[in-house]
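What follows is a set of notes on a single structure, which appears directly below.
Then we have chain A:
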Amino acid sequence: MIKFDNVTKIYADSTVAIRDISFEVAEGTTTVLVGPSGCGKTTTMKLVNRLEDPTEGAVYYDGTNTQEIGVTELRRDIGYVIQEIGLFNHMTVGENVATVPKLKGWDDGQIDDRVDKLLELMALSPEEYRDQYPRELSGGQRQRVGVARALAADPDVLLMDEPFGALDPITRADLQDEFLEIQAEINTTILFVTHSIDEALKMGDKIVIFDVGELVQYDTPRNILENPNSEFVRDFVGEDITLKKLSLINVDEIMRPTNVIEDTTDQDSKTAVTNGGEVMHHLAPGDSLKSALSTFVESDIQSLPVVEDEETIGVIDRDEIYEIYNGG
Partner candidate 1 sequence: MIGSYIEFTLDNWQDLLQLLIEHIELVVQTLIIALPLGISLGIFIAYYQPASLSVLWGAGVAMTIPSLALFGLLVPFLGIGNPPVIVALVLYAQLPIIRNTYIGLTGVEKDMIEAGEGVGMTRWQRLRQIQIPVALPVITAGVRNATVILIGVATVGAYVGAGGLGDYIFTGIYQANTEMIVVATVVVSLLALVFDYGLKIIEQFLQLQNGEDVALTRGTKAITKVIT
Partner candidate 2 sequence: MSELYTLVEGGQYLIENFDEFLTLLREHIILVLVSELAAITVAVPLGVIAVRYNRLKSSILSVGNVAQTIPTLAVIALAFPIFGLGFNSAVIALFVYALLPILTNTIAGLEQVDENTIEAAEGMGMTKWEVLRKIQLPMALPVIFAGIRTSVVITVGTAYLAFFIGGGGLGVWVISGINLFNTPQILAGAIPGALLAITLDSVFAFIEHQIGGEGHHDQSIATG
């Protein structure tokens, strides 16, 4: 959907922002650009919707060189959440979200429906927030409005520049989770920028790691954790690689499918099922192995059932997780 082909960007003051970058963003996936501040992430993003033009190389949008697409048309097809959010402070939340549909000339009824739907999607009740002004909102709410505005005209591509960067850790984690759910629903092509490797690992199908203007590694989160290709990446990924790896794997990827709980009377007398067959501790298929591990530690049980819709669909042993943890 988006393809960078040996792109170099040199600014008018001869700052080399990025040099010879190539990567692709496949349709319906999320690619995360990650790297330290000033390494050229925002520049890369602006090259997609032609807020900047490449000095060398080319950027392709849906197979066409962006230089051959009209700037206005291109930008209206691409949703953009800028780093500073950039809400229009003189417009209400509703008017902000309606911006692109209005520019595209949708009719009023259609716009109103769309605005309400997006505010609901972003967990902002339309009745309450539609007529408020951005100044009256909290940081997290403003960020939601920024995302809603970018999604309003159902863009083919969504660019998000450090969208959760200015938020406190708890709000950030909430928004990340919510956004993953939203993405599962809408399946847009996303280019996402962050300076946090944890956020990159959590949000990305593919990750592009930048070091001052250079691309150092372009791979899946798991491969980056398992095979960092340089000292820089190893440092950047940080200490607790194995824990991070566990957080990338979900329970349903390694569980043994079954609908009966074995060993109800375990030899260690540590069982998943206690009096009256009531399940005390269990896992969900979408849980990460990291959270499964903490459930194991908490409950001190050898194996746990995986439950979905109140039905047991599989079983996981503690030792399996230890095996992966120890480098399996």
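A few notes on this one:
By our rule, contacts are C-beta pairs under 8 Å (C-beta built on N, C-alpha and C of every residue); 3 or more make two chains touch, one makes a residue touch a chain; residues count from 1.
Regarding selection, all candidates are chains of the complex that A comes from, given by their letters.
Computed from a prediction, not measured in an experiment: that's the story for all the values here.
One chain among 1 or 2 touches chain A in this complex, and its number is 1.
Considering their complex, residues 49, 51, 71-76, 80, 82-92, 99-100, 103, 133-136, 149 of chain A touch candidate 1.
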